[in-house]
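One protein chain omitted, others in place.
As written, the chain order gives the labels A and B, with residue 1 at the start of each chain.
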Amino acid sequence: MLRRRLIGILPVFLGVSLIVFVLLRLAPGDPLSLLVPDGSSQAEVERIRHEWGLDRSVPVQYWEFLKKATLGDFGESYKYREPVSKLVLERLPATVELALLSLLISTMVAIPIGIVSAVRRNSALWDHGTMSLALLGTSMPPFWLGIMLIIVLGGQLNLLPVGGRLTYGIELTHITGLYLLDSILTLNWEAFSDACRHIIMPAFTMGVVMAAMAARITRSSMLDVLGQDYITTARIKGLPERTVILKHCLRNSLCTIVTILGIQLGTLLAGSIIIETVFSWPGVGSLLIQAIGYRDYRVVQFTVLLFAFIYILVNLLLDFVYTWIDPRVRI
Amino acid sequence: MDIDQPIRHVDAVAFQFSRIKKRIFRKKYLKIYVGGSIFLALLFASLLAPIIAPHDPAKLDLTLKLLRAFESEDFILGTDNLGRDLLSRIIYGSRISLLIGVVSVLFAATLGALLGAISAYFGKYVDELIMKVVEIFLAFPFLLLSIVIMAFLGPGLTNIIIALVLSRWVQFCRLVRGEVLSIKGRDHVVAAKALGAKDMYIIVRHILPYTMPSLIVMCTFEVALVIIYESSLSFLGLGVPASVPTWGTMLAEGRTYMMAAPWLSVFPGLAIFVTVLGINLLGDGLRDVLDPRMRGR
Partner (left out) sequence: MEKLLEIVGLKTHFFLDNGVVPAIDGLDFWIGRGETVGVVGESGSGKSVTALSIMGVVPNPPGKTVEGEILFEGSDLLAYDAEQMRRIRGKEIAMILQDPMTSLNPVFTIGNQIAEVFMLHGGKSHPEAIEGAIEMLQVVGIPNPEKRVHEYPHQLSGGMRQRVMIAMALSCTPKLLIADEPTTALDVTIQAQTLALMASLKDRYKMAIMLITHNLGIVAEMCQRVVVMYAGKMMEEAEVESLFANPMHPYTRGLLRSLPGVDRKERRHQRLVAIPGIVPNLLNLPKGCRFSTRCEEHIGICKEEEPPLFARDRHRVRCWLMKD
């Protein structure tokens, strides 16, 4: 079964790479402008064009790309003249750190809120109050929330740094690339508190938007399960309400909650593009936007493929989690 | 049939009763009224922009640059770095945001609904093919696909609509496919088929109308989402050209003066926030009314 799923993913991945490749190859603006020094002769331009393989037809270029990609070679960046995989993967820990922390914040807040508001349905504070907040959260453009935080906390009150991951000059040994983890591992508390101060605003911004959505879905799924007959069965057995909710109800809602995590991951990956730009966070997302600006298409291509790859893989993983949660599900 | 069947029965009876009494001003419709009013107000503001905007949004006057909000009677929300009136620009900006929101969703819904219906109706390899394409599109999370498409097409009004349609049609396709799968076995469809009606006729005439309630609800939520997407793309410089006043481009410009002139960042964002909130409220309300199963969810 696992094999069938993995094989089913291959065409999807090919499709994704084809779309990205073709779109970028047909894009206006020649990446040659990055490669060719000003005032080069026509012959010089042609030589460079040939050298980078840009004179061949798009299908041939795609074929070459695929051949190399299977070996892990995604080419060199036009601008930085470095392998794009190295360039992007170097910045991945920053994105992962931000994403994990936001996911942690949003999950810890959203799922309890969703459960409580379903159980206390129609209560003014627990249901209407929290759900109104959630509606506000889903209606807020995340980048605007980020800007507002920067203006108030960073500018007016001058409490938190408004960009970057670490203040310049603070030493930190890199182990995992996740600064919070690294500073704990090396017992470097100065770096830890500094990294915390840097990450709190972007993580909160991203967390708010995700939490709002997740709380709404959790509530709706819990309400659905609360109306099922087997919940009545659990009650008439004499089970305490706590057990009814936290065991019989939550276990059945877990499938939906896991689905939320999958969707959230997508929001996270792509949301990071915007949030990283707002907070000058040196992750993959902000690199992508810079690369689009420079027409450094190989970086764009690799970044998008990487995001899609992570997204597909995690969702595949979640499919297996379902089978563990719900014995009826067979992949 | 389950344990709370009599309760459901009571509910159904109560529902019929309410229809007889036709009490319009019920709590149930509150969200529709509030959300709908916000949306209508915005629609009028955008249509009547030339009349209600106090200034020409494009008029530059460097002597009036960066006037603070609420300090000048003439420029209530202040001016930007080129001395343009912020309020007028926000009013004109609503035109582009609403236009993009509504038009992209209409196209995406039409494309998605048709493909979804075809996929479910014909089944077999048609379904498999369309679903594979859907799966490919779904592999791009959130607005990643829009970002790629805009990187390829370059900024522009038509381009951004294309980018948004291409990244949102999938949602409609999946919704409609699911609905059609459950509708296509119903008696009236089977009867129409038995009478020799053409497939496309059956789809358009006998199947799609039944998906309308959930489609309308989804469209509403999608308009809200697309407005956020558009502003995000414009903010990243991947939306409409910077010269067109949309809320997203205004925020991008305001970002440069974030600390010195925060009003340039506050008000365009507030405009997006209120608009999206209104449309989301409308969507919540419509869902409660059109889909009683989902009431209060």
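Basically, a contact is a pair of C-beta atoms (placed from the backbone, for glycine too) under 8 Å apart; a residue touches a chain by one contact, two chains touch by 3 or more.
What you see is a predicted model; the values in this text were computed from it and never measured.
Engineer: Have a look at A:132, A:156, A:173 or A:233 and name the one touching the chain we're not showing.
Structural biologist: Missing-chain contact among the listed residues: A:233.
Engineer: Would you indicate which residue among A:41, A:122 or A:158 is in contact with the undisplayed chain?
Structural biologist: Of all options in A:41, A:122 or A:158, contact with the hidden chain holds for A:122.
Engineer: Touching the left-out chain: which of A:25, A:91 or A:248?
Structural biologist: Considering all chains, including the one not shown, the answer is A:248.
Engineer: Which chain A residues would touch the chain omitted from the figure, given the whole complex?
Structural biologist: 121-122, 228-230, 232-241, 248, 251-252, 325-328
Here is the rule we go by: only the chains that are shown with their structure count from here on.
Engineer: If we count contacts the way the header does, which residues on chain B are in touch with chain A in the complex?
Structural biologist: 2-4, 132-133, 135-136, 139-144, 147-149, 151-154, 224, 228, 231-232, 235-238, 251, 255, 258-259, 262, 265-266, 269, 272-273, 276-277, 280-281, 284, 294, 296-297
Engineer: Chain B touches which residues of chain A in the complex?
Structural biologist: Residues 11-13, 15-16, 19-20, 23-24, 26-29, 121-122, 135-136, 138-144, 147-148, 150-151, 155, 219-220, 223-224, 227, 229, 232, 265-267, 269-271, 273-274, 277-278, 288-289, 292-293, 300, 304, 307-308, 311-312.
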